[in-house]
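With one protein chain removed, the remaining protein chains of the complex are shown where they sit.
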Amino acid sequence: MDFTLSHEQQMIYEYGENLLKDFSRDYWVDCAERREFPTDMYKKVARDGFVGIMVPEEDGGAGLGMMEMVLLQEGLSNMGIPLQSLVVGATMSLGPIGKHGTVEQKQKYLPAGCVGDIRFCFAITEPDAGTNTMRTSTMLTASSGGGYKLNGRKTFITDAEGSDYMLVVARNIAHNEAPRKTDGFTIVIVNTRSPGIEMHPIEVSIPLPEKQYQIFFDDVEVAATDVLGEVGRGFDILFESLNPERMILAAMCCGMGRYAMGRAVEYANDRVVFDRPIGAYQALQHPLAKAKTEVELASLMTRKAAWLFDNGQRCGEEANMAKLAASCAAVNAIDASLQCFGGNGFTREYGIFDLYPFARLLKTAPLNNEMVLNYIAERGMGLPRSY
Amino acid sequence: MDFTLSHEQQMIYEYGENLLKDFSRDYWVDCAERREFPTDMYKKVARDGFVGIMVPEEDGGAGLGMMEMVLLQEGLSNMGIPLQSLVVGATMSLGPIGKHGTVEQKQKYLPAGCVGDIRFCFAITEPDAGTNTMRTSTMLTASSGGGYKLNGRKTFITDAEGSDYMLVVARNIAHNEAPRKTDGFTIVIVNTRSPGIEMHPIEVSIPLPEKQYQIFFDDVEVAATDVLGEVGRGFDILFESLNPERMILAAMCCGMGRYAMGRAVEYANDRVVFDRPIGAYQALQHPLAKAKTEVELASLMTRKAAWLFDNGQRCGEEANMAKLAASCAAVNAIDASLQCFGGNGFTREYGIFDLYPFARLLKTAPLNNEMVLNYIAERGMGLPRSY
Amino acid sequence: MDFAISDEQRMIYEYGKSLVKKFDRKYWVEKARQHAFPTEMYQQAADDGFVGLMVAEKYGGAGLGMMEMALLQEGLSNEGIPLLSLIVGATMSMSLISDHGTEEQKQQYLPGACKGENRFCFAVTEADAGTNTVNITSLTRSVKNKQRYVLNGRKTFITDAECAEYMLVVTRSTALKDVQRKTDGFTIVLIDTRAKGIEVHPINISIEVPEDKYTVFFDDVDIGPENIIGELNKGFEILFESLNPERIIISAVCTGLGRYALGRAVEYANERVVFDRPIGAYQALQHPLAKAKTDIELASLMMRKAAWLFDRGEACGTESNMAKYASSEAGIYAVDSALQCFGGNGFTKEYGIFDLYPIVRLFRTAPLNSEMVLNYIAEREMGLPRSY
Partner (left out) sequence: MDFAISDEQRMIYEYGKSLVKKFDRKYWVEKARQHAFPTEMYQQAADDGFVGLMVAEKYGGAGLGMMEMALLQEGLSNEGIPLLSLIVGATMSMSLISDHGTEEQKQQYLPGACKGENRFCFAVTEADAGTNTVNITSLTRSVKNKQRYVLNGRKTFITDAECAEYMLVVTRSTALKDVQRKTDGFTIVLIDTRAKGIEVHPINISIEVPEDKYTVFFDDVDIGPENIIGELNKGFEILFESLNPERIIISAVCTGLGRYALGRAVEYANERVVFDRPIGAYQALQHPLAKAKTDIELASLMMRKAAWLFDRGEACGTESNMAKYASSEAGIYAVDSALQCFGGNGFTKEYGIFDLYPIVRLFRTAPLNSEMVLNYIAEREMGLPRSY
């Protein structure tokens, strides 16, 4: 075993600190309050080579792995600036295109995606299917001209309107007609401005720059060249991208937890009530120390999952454990921090409560922790299916 | 609303304190370590009129209700001496006989039961049925002489060998032949020394005076006059006794929690480490204060359930809530207390850890908290069945 | 013991069910989003006689007690429409005037308040004192007129300070160094919020409730004997009396909102089908709801016991603190468990489940944080040594 980060990895992990020299956290918070994508910051991250971190070098990326992506996001989140676009764009869209795209697709999307000229979002969730992805009812049907038509509805699609392209998880065979339930999935790359696409923002109670959308596809034309990988074999691609998603979200949670606790430690050392700094009261101190422990443990598991992934080994159990533990750790860390701030924690000025909604969301989305536990129980422990 | 206890109730609640004048807690602990029934103490409680607390006055009892029984047990447990025989004997056996017994049955069992000359146990759990009582497979079949024969197996029967009589929950119609699943239950009163009864002690990791037994019935003869209530209608009687069981166990939990915390408060005020009494450290103090709150809340709900029961109102939801909350509160209270005692808490001399196994058992037995939650969810909230 | 509530109490408890027909959760949420006081709803409650619940009949009230006020608030919160201004106004300020005001003060303020014509806010918290009760807002003799005083200083997190017509202010009238016990030397004054020298700044809060919070600055505000409630320098005792009612009524908000969240979750969990069963049939979602239900009902019992003791004039500090602690925890857990049932929908404004969270979470921290509550229980009730 070796727990050392390489020099390059260390630098990637610390990138968040550098970014803060050009963009204050207030910039991000301001974007979040106005629900406006932090375009300038994102472009800077892209130009510095971090959006294409997992894209092969020949396609304009850095040719690195999931470990580096996780370290990048963790480092940014340590500073209180989690970048959701790194999840749905850099990790879940650019990654699969780099791995499964045709030469033409790679040339069209990757260099521009890496420098931040175009952005991607990822459309999977549907209102009726919920966590049961097998029930996907967005249908891809062959059209006369050798292409396809896309029909259906997606929901909770992050940054859909701001993105230029969208990876859409569709079915070319309806779920009740597929021989095996994982058959008949196809992933297509769709221009978000295509005719037949309608988007409605969903108002959510979470202060984040990236907006959520409900999307309607009405006979949207999709060319055969827009299919990622093979028709009907989309589930394999999808499946590959779910573990990275869990890891990068886990990294985000660890970082946000650390950010909150860093703020709390500072405040708790400073604020004196009853003649002692409040950090000296165990009722405030120990919840912080427990949360700190949870965060550091979750961070280790996240890295182990990324390491397994980069080594081509099975990482499902580890990725799920990391997501479960990190989301709980972040919520506990933020809550323990909030309690230190008293009423001030609830003001926009201090902004501690404002960290909570997003962390809490990650216990529920993109996959709720109950489904994560189901996975661990069945796959990791050999318990029977419970749902 | 009126939260006052009557003078008589107050006296019953404080009986535990009086009992300690004659029997030290060490007497009970010694019985527990030797797995020996605290006969002298039990006889004293009976002679003082407390075993027959729920038995009508004409049958030798005090003619009081569930509230008084709960207060009695809570008060005894406050002193660290929970009396299990009050559960299976006084509450679950004498109660139903008083209510459903024939004149002959009452005369035969109640006066002697009230003064402690005979003891009762209650046989319901079966190894294969587990929490699914409907699957009871101990069968009562008609025999030639107008009586019945009892066959089957029971497990985890408290104080079976020490008891003189046993209420046995049997089926006169097998579960897969009963029109409704609650049909075909019959409760019979059986002399524990009857031919055909075999008992095996079950070794459990819980220091209690009352032993647990596995019981085998092999063609045990039961007279028609030993049937409690009507043949085939036993479920109604059974059902009536389950809520009182939960209440009295909840009372026991509240008392044990208070006992542990009382010990901890004393120790934590006395023991000085790093120049302050350890009770001044919030890491020890706040878990105690939380547990105290939990115990007092659970106690209130227990009393509400008993009050409803005595008023002939539905009390299932309240009884289940009381059992759930009290068992969790007791475990938390004991654990928080244990932590105050450091290594000493694990010694027989201080005996704090020794309080834990029984409290923990009550999260699992006689009905596990998961089934309790199922009840609350379905009956109290209208959620669908989950098992 | 008697756990039954009277018919009148039941009617009060169920008032929320009728009020919500006119002013539903949507109305409340809309007001919350605008940070606008729910004037129409408040007026309706006043017209129906519920604002003056604890005020003597002689002054326009109903002459009832804390139990009824708590039941009222719990019932409103059960429907998702808590009237938060009942805390600082009807419960704390009006009872305080009712109990300690002069005949003139009572006649001047109470009938109008009962009718909803004017409202009260209550200014205790100071930025630099936090949970510590040192107090720097000062009341000093006027130099110009020996019969009068001037009020100076600053209060923060004062609910409804801009819209309320009157404000009760806890002030230090004898300097800390000149008193024997640090609780000596406080005076409570009742002032018009439009008086000269008062400035009010809204605090930008991450919680959407109709009633905003403010920082209030006092600069030589003129105070006369007619403004003083109770005796000069004896204000702490009066203040102290209003703290238990505050905890009790906050407890009622939490148990009510918890029930509201659970009710919404039960409805949704019975309808929403994933993997061929209604999601309410999955124990991973169902059991947290059932635990939360249990926590809520237990906390509600303790809240009622505290109110019952208060109305009998008995000590209710432990019970009020236990109720407040347990209710806020139960409310948080209930909302969180409900939220998990709703999946992503729970975080949308349309479903509005997450939107219940900030307010219950606030009550773990305010007006007194749970740590101080536990300190109280540990010391006063259990006899453990002081830990802070």
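Each chain gets a letter, A, B and C, in the order it is written, and its residues are counted from 1.
Keep this in mind: a residue touches a chain if its C-beta (ideal position, glycine included) is under 8 Å from a C-beta of that chain, and two chains touch if they have at least 3 such contacts.
Given the structure is predicted, the values throughout are model-derived calculations rather than measurements.
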*Among A:Arg34, A:Arg47, A:His200 or A:Arg276, residue touching the chain not depicted*: A:Arg276
*In the full complex, which of C:His287, C:Lys324 or C:Arg361 touches the chain missing from this view?*
C:His287
*For the full complex, which residue in B:Leu5, B:Ala178 or B:Leu361 touches the chain that was left out?*
B:Leu361
*For subunit A, which residues touch the unseen chain?*
1-5, 9, 67, 261, 265, 268-269, 276-277, 279-282, 285-286, 288-290, 292-294, 296-298, 300-301, 303-304, 307-308, 318, 321, 324-325, 370, 373-374, 376-377, 380-387
*For subunit B, which residues lie in contact with the unshown chain of the complex?*
125, 129-132, 155-156, 202-206, 271, 273-274, 276, 281-284, 338-339, 342-343, 345-349, 351, 353-354, 356-357, 360-361, 363-365, 368, 370, 373, 386-387
*Which residue numbers on subunit C touch the omitted chain?*
282-284, 287
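Just so it is clear, only the chains that are shown with their structure count from here on.
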*Take the average of all CA coordinates in subunit B, do the same for subunit C, and state the distance between these two points in whole angstrom.*
41
*Distance-wise, how many Å sit between the C-alpha centres of subunit A and subunit B, to the nearest whole number?*
52
*Touching two or more other chains, which residues of subunit C qualify?*
277, 282-283, 371, 374-375, 387-388
*asked:* Two-or-more-chain contact residues of subunit A, please, as numbers and ranges.
replied: 281-283
